[in-house]
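The complex appears here without one of its protein chains, the remainder shown in place.
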Amino acid sequence: MTDLSVKIGSLVLKNPVMVASGTFGYAEEFKDFFDLNQIGGIITKTVTLEPRPGNAPPRIAETASGMLNSIGLPNVGVEHFIIEKMPFLQPLSTKIIVNVAGKTGEDFVEAVVRLEDVDRIDAYELNYSCPNVKEGGLTFSANAAIAEQVTRNVRKVTNRPLIAKLTPNVTSISEIGKAVENGGADAVSAINTLVGMAVDLGKKRPKLSTITGGLSGPAIKPVALAKVFELVQNLSIPVIAIGGIMNATDALEFLLTGAVAIQVGTANFINPRAPLDILEGVRDYFDKNRIDGISSFIGSIKT
Amino acid sequence: MTDLSVKIGSLVLKNPVMVASGTFGYAEEFKDFFDLNQIGGIITKTVTLEPRPGNAPPRIAETASGMLNSIGLPNVGVEHFIIEKMPFLQPLSTKIIVNVAGKTGEDFVEAVVRLEDVDRIDAYELNYSCPNVKEGGLTFSANAAIAEQVTRNVRKVTNRPLIAKLTPNVTSISEIGKAVENGGADAVSAINTLVGMAVDLGKKRPKLSTITGGLSGPAIKPVALAKVFELVQNLSIPVIAIGGIMNATDALEFLLTGAVAIQVGTANFINPRAPLDILEGVRDYFDKNRIDGISSFIGSIKT
Amino acid sequence: MSGNKILTEATVKHLEEIAENIFRMHLYEPHIAQTSHAGQFVNIQIAQGTTIFWRRPFSIHSTNPESGIFEILFNAVGRGTQVLKKIKNGAKLNLVGPLGNTFNHAPHLEEIIIVAGGLGIAPFKLLLQDLRKQQLKKTVFFGVSSTANLCCLDEFSRLGAKCRVSTEDGSKGYHGFVTDDLQNYLQELPDSSHRELLVCGPTPMLRKVQEIAQTLQINAQVSVENIMACGFGACMGCPVQLAHPHDDGKRYLLACKDGPVFNMDEILLDD
Partner (left out) sequence: MSGNKILTEATVKHLEEIAENIFRMHLYEPHIAQTSHAGQFVNIQIAQGTTIFWRRPFSIHSTNPESGIFEILFNAVGRGTQVLKKIKNGAKLNLVGPLGNTFNHAPHLEEIIIVAGGLGIAPFKLLLQDLRKQQLKKTVFFGVSSTANLCCLDEFSRLGAKCRVSTEDGSKGYHGFVTDDLQNYLQELPDSSHRELLVCGPTPMLRKVQEIAQTLQINAQVSVENIMACGFGACMGCPVQLAHPHDDGKRYLLACKDGPVFNMDEILLDD
């Protein structure tokens, strides 16, 4: 059996299959479906310093081979997260990566500081794609200087691995990627959702209360592959792939393109056992093709 | 029967259904399928100053609810276009819009100058999304200053309506939209394709010879709706919608969102009679809902 | 207690159009049939490889724990249900369930009053099954647009309920909205305590019932039908707004996990 373990900075995953923030709750919702300890890692739903109620309904819409969401990062806030959600996660033997977001750069730092005392957090994923107020209306990951500065500030308060999650809604994702690399990120993950919109012709209004939302699912896989490829070509730190991964073939395509690990997102809603199915499919592929180490496969695409 | 005519600057279309550049050849390929004079307008395959062979195969790949292409703007060049392609188009009674691209700003100007003498061209669509050499490796529509300057230069050599076709692969499409508006464009059209990639796991290589290509089809409709909405909110000139329009409902959603006209693209490959089917569907909708003028419908979305 | 939710394949055993565009499907899946209670639902993958991306949620209409069969009732309204209505016996349907919470029956009730509009009738056969052994009055107010859309009356009677039908076109029973018939009924009662409304149907109907229940101070439980992506609390896509949050802000529950059954005075209805 092929050794599937991969390294993301100092973080070692037993296999490259993780689940994406906001699509796996705080893992408890999935415990009935498969043994959570099988997969490489769990990224939590985004946590913010203060509790957030989330957006008004409707928050979701089905689209061609995908969906739109404007959930709005509802969460109980970092304090309650630690008390209410971590106890379920702590006994797990898979890696726990807490996804953090903030309205301001200081919010990120403060949330991470608060989480530093907490046991069994293996890394942080910084969600740079949420609406930002203070820094001039741009999202954090649409402005390289801000993304770099925030990363640097968070880097100062933690030794845990830092993954910067990037938005695809920019002219150059690798410019932002390089900025967070300079800021001290150990890895980047990409992509977050694409800005999209759906219209209800009958009601003559947008399908989402927020008018636009984030597009995910198989529809965006080609965009994700292109962004991952661009990042792999331009950065020195590892790239974690997200976007439309529904099955083992999809996962393998991203690994071939150079991602060291992948996150399963929207697929979790369609097939709550998708992460395990994908892991098993990846393992089968390596076994059948007698691939010795996963590292020789990662990035071996012929271009 | 509802009057479906719409105005784009001084250009009057008898109805808002057009066909998108590069998906309708030079129209001749479709003459067996329906009466071309039914639809509002025809945008030609992109014409460049010099002939271009296009990219090496493979140039296309099927994706979830869409496709990737890296055709590479093959065309006979403006001289041969005038001699070989215009004679089929000239006798048509529908509007003829010639899509023009160039490697440099001067290329755009020169191509348009050459086309100025030619009869029966009703407008130009400037394809700002092709790879650019001189202006520093960025595409024309990823840089507001360049897009504005090129538009201004083309504006100087023609009185025909100018439509600037915008790429969605930017942080802010409305910033580019405002720039071309300032440069003198009469309208914008959006969106061109999203940068995407597909991988052939069996062959361990990208599915396109150019590695990445342009994503089109229903998969990108939500992105197109969001970009069209953003442009409608921020510009004073009309917005023409393109992206994943497969049927009349799709077309109506874009009109509701504020587009004055729509272009049918990838749908032409799946259903070569799509433009006519869409037109008939739009007409039926207006008749059934007793909508008097199309202009009261355009942009009437409740937000 | 309801059973754990599972990802499973159910076998289609029977499919019938029991009223105009209303279909009843028998599905063989013992875990669902044996552990589900009224209000819960299953989330069905319509067909792999189609452009129907999400699963589609359907209330569990009834169960037969012995045979391992449960029923759903559906209206062919859109892309998914149009496919579903053509499925052949023996086909396998991938589904997740049982999902959601259940109606709960306060002790010492005198009467439960079911109020259903159209396909809102779906969850209540199982409710009557759940309450079969309980000695209390069971009344069903069932509103449809026309007789052609009526179903389930016989079964409901057999399960000990008294059915009152309203049709909008007057083709049967009360001529008008079910909520008007309900209001008449409630107003004539000497005392509305020890009674509870269990409600499911289109939003305008729910609003009206909410109003009546508030005025008459009757407790009402409602089953909501939000659009859902996952059905089990993972996407947070199905919020239901709390009517009385503990602070000034907006507070949401999740229809799929905290519901689909809510106390009517606890939530704000939207459309």
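Here are some notes:
The letters A, B and C name the chains in turn, as written, and every chain counts its residues from 1.
Rule of thumb we're sticking to: contacts are C-beta pairs under 8 Å (C-beta built on N, C-alpha and C of every residue); 3 or more make two chains touch, one makes a residue touch a chain.
Everything numeric in this text was worked out from a predicted model, so none of it was measured.
Looking at the complex as a whole, the chain kept out of the display touches B, C.
Contact with the omitted chain, checked across B:Gly9, B:Pro74 or B:Gly184, is made by B:Pro74.
Shown as candidates are B:Pro16, B:Pro58, B:Gly102 or B:Pro238; the residue that touches the absent chain is B:Pro58.
The missing chain, though absent from the display, is touched by one residue of A:Ser65, A:Asn127, A:Thr257 or A:Asn271; that residue is A:Ser65.
If you put the missing chain back, the residues of subunit C touching it would be 49-52, 79, 83. Hidden from this view is one chain, which touches subunit B at 22-25, 29-30, 32-33, 45, 53-67, 69, 71, 74, 217, 266, 268-273.
Quick note on the criterion: only the chains that are shown with their structure count from here on.
Between the Cα centres of subunit A and subunit C there is a gap of 36 Å.
The centroid of the Cα atoms in subunit B and the matching centroid in subunit C are 48 Å apart.
Averaging Cα coordinates per chain places subunit A and subunit B 34 Å apart. In subunit A, the residues touching two or more other chains are 63-66, 217. For subunit C, residues that reach two or more other chains under the stated contact definition are 51.
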